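One protein chain is absent from this view; the other protein chains keep their places.
First chain written, first letter: the chains are A, B and C, and each begins at residue 1.
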Amino acid sequence: MAQGSYNGRLSNVPDEGDEFRFSSDMSLEEVRDLQNKFCRERQWGQFHAPRNVLLAMVGEVGELSELFQWKGEVQRGLPEFSSEEKVQVGEEMADVLIYLCDLAEQCKIDLPQAVRDKFQKNAQKYPSGRVFGRSNKYNDYTEYKEEQAPVTLNRSREREEADGSE
Amino acid sequence: MAQGSYNGRLSNVPDEGDEFRFSSDMSLEEVRDLQNKFCRERQWGQFHAPRNVLLAMVGEVGELSELFQWKGEVQRGLPEFSSEEKVQVGEEMADVLIYLCDLAEQCKIDLPQAVRDKFQKNAQKYPSGRVFGRSNKYNDYTEYKEEQAPVTLNRSREREEADGSE
Amino acid sequence: MAQGSYNGRLSNVPDEGDEFRFSSDMSLEEVRDLQNKFCRERQWGQFHAPRNVLLAMVGEVGELSELFQWKGEVQRGLPEFSSEEKVQVGEEMADVLIYLCDLAEQCKIDLPQAVRDKFQKNAQKYPSGRVFGRSNKYNDYTEYKEEQAPVTLNRSREREEADGSE
Partner (left out) sequence: MAQGSYNGRLSNVPDEGDEFRFSSDMSLEEVRDLQNKFCRERQWGQFHAPRNVLLAMVGEVGELSELFQWKGEVQRGLPEFSSEEKVQVGEEMADVLIYLCDLAEQCKIDLPQAVRDKFQKNAQKYPSGRVFGRSNKYNDYTEYKEEQAPVTLNRSREREEADGSE
């Protein structure tokens, strides 16, 4: 696991601080509205049944994954990618986001509220004091087993550590 | 294909007009910043290598799919789902979005700009005049074949129709 | 939920009996061996690191999903698909299987044994006597909640019903 955890780390990224930020304040509502208008102008809304849009999103996630599939470990900022590949990564990420907002609309799920609720839930579940520096949460599997019985829970708990998802 | 296209339609949804909107104007930058802070407070950023976060997002897309897997066709607004299931759908959508913004940060991709560029590209590619009402674009496969030779392009083109993705 | 479960049903498929079978007895080992030879002849094995192959498989699952994305509910045997689309479905399924066997080899996982162990586990977990006809296991969410506390378990349990996966 030691090597595994080492591989898991971003050696070139200090954990504290980060200068990167998105350029604008585009809202989730803007993305939803842009896609809604785009489809309505083309009378495509009739085809956007929830499971149709969900499968379309799965397709875009597959396209995004293809851009990373033969790269081996990739460093932050994608230094291994050509400028053209980086444009493609942005396009596939945009497609995933567009379909996710579309799916939320079809399901009548208030995505911004869902995000707020999720972070609140995560903060209660993983008080930074308790888990601070417990990086082994990400890789020391056996500790989980001892701590929280069922294997499936351990796995989801491991995943939850990343963002406290339920 | 006729039946296929009929199945593909949302019989209970008029194509024009739509009252639904997200409740707030939460921005993509807010989501990125919330996740960045959440992980930094827990020193988890060191584990968020691009492919780690990508696989975490794939995991969340899988969890979202599980909520739809035995439902058969689902109607708009998820009338078939319990209130508890709807909460879960929102949580899994939130997880996908959180990891997508996290991935964009790790890749240093400006997601809002990528979305704008994508819609601009789509608008040029699919002028509403040309494709208006051409719903068969979504299901008449043979027409595609005649129009645009390579099969892989046909498929992506079919998918592109939904949001003009490349 | 009633309608949801009705939608979930294949109205045109009797539950008991099924004539369909695969034409040959191609083994998993043959698939693994064919892919191993194919890659070795081209010196591609060096690129088939486990996570590379995993992401390639995710890409193929995305391509398979794209073939179903605008179809709405699909009937058994894909009557809504053109013969050309059916060929594509077969090709994408083949790609998923080829990469899955490749991934099992890279991970040195004995896939046939894993399948046997899984079915044995499932048989113990879901004795046909207990669950026979309890179709609501597929859609009655609330029953789960009362039965087995944690929500994540409910979801996986619902999924497990399909094949008893852990």
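One rule holds in what follows: contacts are C-beta pairs under 8 Å (C-beta built on N, C-alpha and C of every residue); 3 or more make two chains touch, one makes a residue touch a chain.
Predicted model, so just to flag it, every value in this text is computed and none were measured.
Contacts of the undisplayed chain with visible chains (whole complex): A, B, C.
Annotation: of A:26, A:39 or A:67, A:67 touches the absent chain (contact as defined above). Contact between subunit A and the unshown chain involves residues 1, 3-9, 51, 54-55, 58, 63, 66-67, 69-75, 79-82, 84-85, 88, 138-139, 141-142, 145, 151, 155-156, 158-159, 162.
Of the residues in subunit C, those that touch the hidden partner chain are 8-10, 13, 15-18, 20-36, 38-54, 56-61, 64-65, 68, 71, 73-78, 86, 88-100, 102-119, 121-123, 126, 128, 131-135, 138, 159, 161-166. Taking the complete complex into account, residues 47, 49, 51-52, 55-56, 58-63, 65-66, 68-72, 150-153, 156, 166 of subunit B touch the chain not shown.
By our rule, only the chains that are shown with their structure count from here on.
Two copies of one sequence, subunit A and subunit C, touch each other mainly through matching residues, since over half of the numbers at the interface are common to both.
Subunit A and subunit B have CA centres that are 13 Å apart. We define each chain's centre as the mean of its Cα atoms; on that basis subunit A and subunit C are separated by 24 Å. The multi-chain contact residues of subunit C, meaning those touching 2 or more other chains, are 51, 55, 58, 63, 66, 69-72, 151, 156.
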